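Mind having a look at this structure? Questions to follow.
All protein chains but one are shown at their positions in the complex.
Chains: A, B and C, in written order; residue numbering restarts at 1 for each.
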Amino acid sequence: MTAITLNIIVQGLLTGLVYGLMALGLSVIFGVMRVVNFAHGEFAVVAMYAAFILFERLHLDPLISLLPIAVAFFILGYGLQRTLINPFIGRAEHEQFILLVGLATVVINVLLIAFGPDARPVNLSYSFDSYDVGPLIIDKVRVFAALAALAVSAALFLFFRYTRTGTAIRACADNLTGAAVVGLNVKQLYAVTFGIGFVCIGAAGALMETIADASPSLGPSYTLMAFVIVIIGGLGSMAGALVGGVLIGVSEALAGFFIQPSMKSMFSFALLILVLILRPQGLMGRRL
Amino acid sequence: MSGLLSVNGVNKRFRGLAAVSDVSFEVQPGEIFAVIGPNGAGKTTLFNMIAGAMVADSGTIHFDGRPIDGLRADEIAQRGIGRTFQIVKPFPALSVEENVVIGALLHTATIDEARMVARDILQQLDLSAKRNQIAASLTLPDRKRLEVARALATKPKLLLLDEVMAGLRPTETDRIVAILKDLNRTGLTILLIEHVMRAVTALASRILVLQHGAVIAEGTPETVLRERAVIESYLGVEEL
Amino acid sequence: MTALWNEIPRHGKWLTALLLLVFIAAPLVVDRYLLSVLVLVLYFAYLGQAWNLLMGFAGQLSLGHALYLGLGAYTATTLWLLFGIGPWIGVFVAIAVAAAAGLIVGWLGWRFGVEGVYFALLTIAFAEFTRIGFDHLGLTGASGGLFLPVSPTAHDWWNLNGGVHLFYYVALILAIAATLLAAWLRQSPLGYRWLAVREDPEAAQAVGINVFRVRMIAMLISAGMTAVGGVFYGFYYRNLFPSQIFDISRSIELILGPIIGGLGTIFGPIVGAIILTPVGESLTTFMQSSGLNVPGAKSIFYGIILMIIISLRPSGVWPWLAKHLRLDRPKS
Partner (left out) sequence: MLIDRSKFSRRTVLAGTAAGTAVLATPSILRAQAQTLKIAVLLPRSGYLAQAGQSCHRGALVSAPVLADLGYKVEMVHIDIESNPDVARTQAERAINEGAHCIVGAFDSAGTLAIAQVCEQRQVPLIVNIAAAPQLTEQGYKFLVRNFPTGQMLVSGGLQQLKTLISATKVEPKTAVFLHANDTFGMAQRQGMDKLFPAANMPFKLVESIAYDPKAQDLSVEVTKMRSLNPDVLLVVTRAADAIKLIRDVVRQKFQPMAILSPGSPGLYDEEFFKALGPLADFCAYALPWANPKSKSSQALEAAFKKMQPDFRFPIECFNVGFTFDALLTAADAFKRAGSTNGVELMKALKSTNLVDHAMIGPPITFDEKGQNNNIPAAVVQNRGRVPTVVLPADVATMTPVLPAPPWQGRT
């Protein structure tokens, strides 16, 4: 029994890290620009399809294709911010909301027309393999995906800490007026931030493709899941997103096992409500 | 404790930094009382504690003979303290009149009644001509007067004014000074934070000087402004 | 109320009367399809008014109104199905249940300083939480759904059972009543306090407004009104599924109208509903007649239209329309 419990915790932890990476993108964008990307999950699904195509056409493992996808997503995010999102910076939340809901609708249905409604899997040689660690059985893909998620997160962390651009973006997040006063090109930095948020989405989507199968209808549930994670971890906190992801992954797994699988996401929402009430800024967020 | 407002040994710390330490004073009914001091002296913090926007760490605040510390800002407003904000906070999308009507609703039952009160006050503050303008479209001096008008509409016994003269031209300052004097003559007690000494000397019957959160002088303008400590800490940089 | 009417310019009165007349007489003129579209228009206008009270007036963004919709629908239909209590009584229980849920959400959120985006996400969480809960609630058929019997020949309005005309006029009355209520509230002291709280909570508090209480009242009314919409939905469709009625897409579709129409205005929710529902239907018709009958294409156009409107008319269509029709309040 304990071995099984432990197994469940490990599985939840691994999956949670990938969820965390996806939520990280949402967190970065909100932390800097105060824009809640309501089309988040839809773009993650776009990345899943990208990974699928690269696998079908060029036999690229998503663990490798996540690099070109991340780059492409940076450009996509950058471009989107420059054209569509920028006029909405600083506008009321509900206006941003309508814009992004409209965008999400377009994305889902373009995917539906382009790829059809079927789930699109990537069949890797190790898709069905698992490691035996003592009494535990751990999926290979989950281990790889979780490690890759950690690596991408670490790279982003280093970027924000040690590069000029990263520091400048953090300055924008801390004090926008101050940043503008000292001569930072805020518009440019915002576009870069959006691009980086999209790097997270792109990388996470490619990794998700190894665990789940791309289909247009996944979008909204990913968006919702990213929200839950980010609120629990703390909107705008990078570490919080990962912690939130792991927390959700593990608690859903445990609730699913010990209570009732169909009620497991109820626990995520309960956890979210609890966190919002007891610590509205999230577990690792700064004060509101 | 005969004053309208009495502040006793009030303290407030932010992360170990004393913003206000052991401040006590009394404001008598009918007077104009000024709190002055350099930037960061703790004036606005003191104000916020009186108005209920912040809670004091220790000490007591009495208004009209009853303790008001720990009450919410709206409860304090209901007791009869009106306030303005240092950074003006009009209701931007509403008209000037609607702004003041909302203040007047504190003591009136109907909109019509509140509108009558509002129009009187707007008249008093020379804002009648602009009553249908959207508040966001007003100039800064007008917005400052709107703040005063909205606070007055709540029929306060004590009016807290947080730097209403800052950023105004001398003629505009004189106009507000005249208005405040008029109001004071009708029995309104005023507690003001002010940097513009020209206004302070023209209005205040008594002055309290804060530095680093502590009281360094209190008394009539004549006595206070002659004190060495005050001149050194504050008036040295500020022109009379 | 009369003062409000008097404020409308002369040609505005004519237009209002004409619009009213068109809606009252519509069933005599239009066919059943258009009528069923108009039922949706009125239904969304009604829900838009309910949501607009909370967001447009009191400034609190709720993205989880499906919660109150679903609670209202399930309460009234369950009462009728299990205890034989008709919808005209059940609706009051539904209002009470939804209002109570609204109070819980509001209390938990605002008492603890949860505002803005955070509050919006909290409302989603509550709606989703309840959806999964109802998916497991055996009393109402869980995820299998709840079904009201259908007797097509019976036209018993007292059980909200009848043809499209019955529901059309019920929806019309609801929409008119909601609009009048919104207009009346807007001009009441409470309405002014809502606006104050929306514009600047701190300044509102400084003039003696209890921000928390004022918001709670908005939530109470908004949730209660939304529940009435849910009762309408339940008896109109005569079957309910948690995954449909509590779904986040329900919450989203009911807020599109007031935002597109004009947040915080009286006519915005109506204009929004009059624009959006027919746009959706026309797109479907157009797609079919143009041979562009690819599933999903309509939704793409719909999404693009949403993005265009919000980009060009961020404060909604109605304020702009009112200005061009010279219906905005005169500046004396």
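The rule we apply is simple: a residue touches a chain if its C-beta (ideal position, glycine included) is under 8 Å from a C-beta of that chain, and two chains touch if they have at least 3 such contacts.
Being a predicted model, the structure only gives us computed values, none of them experimental.
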Full-assembly contacts of the left-out chain, visible side only, are chains A, C
Of the candidates C:K13, C:R111, C:R213 or C:R326, the residue in contact with the absent chain is C:R326
Among the options C:V164, C:A183 or C:I304, the absent chain makes contact with C:V164
Touching the unshown chain, chain C contributes residues 11, 15, 22, 30-37, 40, 132, 135-136, 141-145, 147-152, 163-164, 237-239, 241, 243-244, 278, 280-282, 284-286, 288, 293, 295-296, 298-299, 324-326
Quickly run down the residues of chain A that touch the omitted chain. 1, 4, 7-8, 11-12, 15, 19, 109, 112, 116-121, 123, 127-130, 137, 139-140, 211-213, 215-217, 221, 225, 252-253, 256-257, 260-265
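We take it that only the chains that are shown with their structure count from here on.
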With contacts defined as at the top, give the pair, A-C or B-C, that has more of them. A-C
From the mean C-alpha coordinate of chain A to that of chain B, what's the distance rounded to whole Å? 49
Please tell me the distance, in whole Å, between the geometric centres of chain A and chain C computed from their C-alpha atoms. 32
For chain B, give me the residues that contact two or more of the other chains. none
Touching two or more other chains in chain C are residues none
The residues of chain B that touch chain C in their complex are 51-53, 72-74, 77-78, 82-83, 85, 89-94, 98, 101-103, 105-106, 109-111, 114, 132, 150-151, 153-154
Of all residues in chain C, those that touch chain A in their complex: 55, 61, 63, 108-109, 112-114, 116-118, 120-122, 124-126, 128-129, 132-133, 135-136, 248-249, 252, 255-256, 259-260, 263, 294-297, 299-300, 302-307, 310-311, 314
Please name which positions on chain A make contact with chain C in the complex. 30, 36, 84, 87, 91-95, 97-99, 101-106, 108-110, 112-113, 220, 224, 227-228, 231, 235, 260, 262-263, 265-266, 269-270, 272-273, 276-278, 280, 288
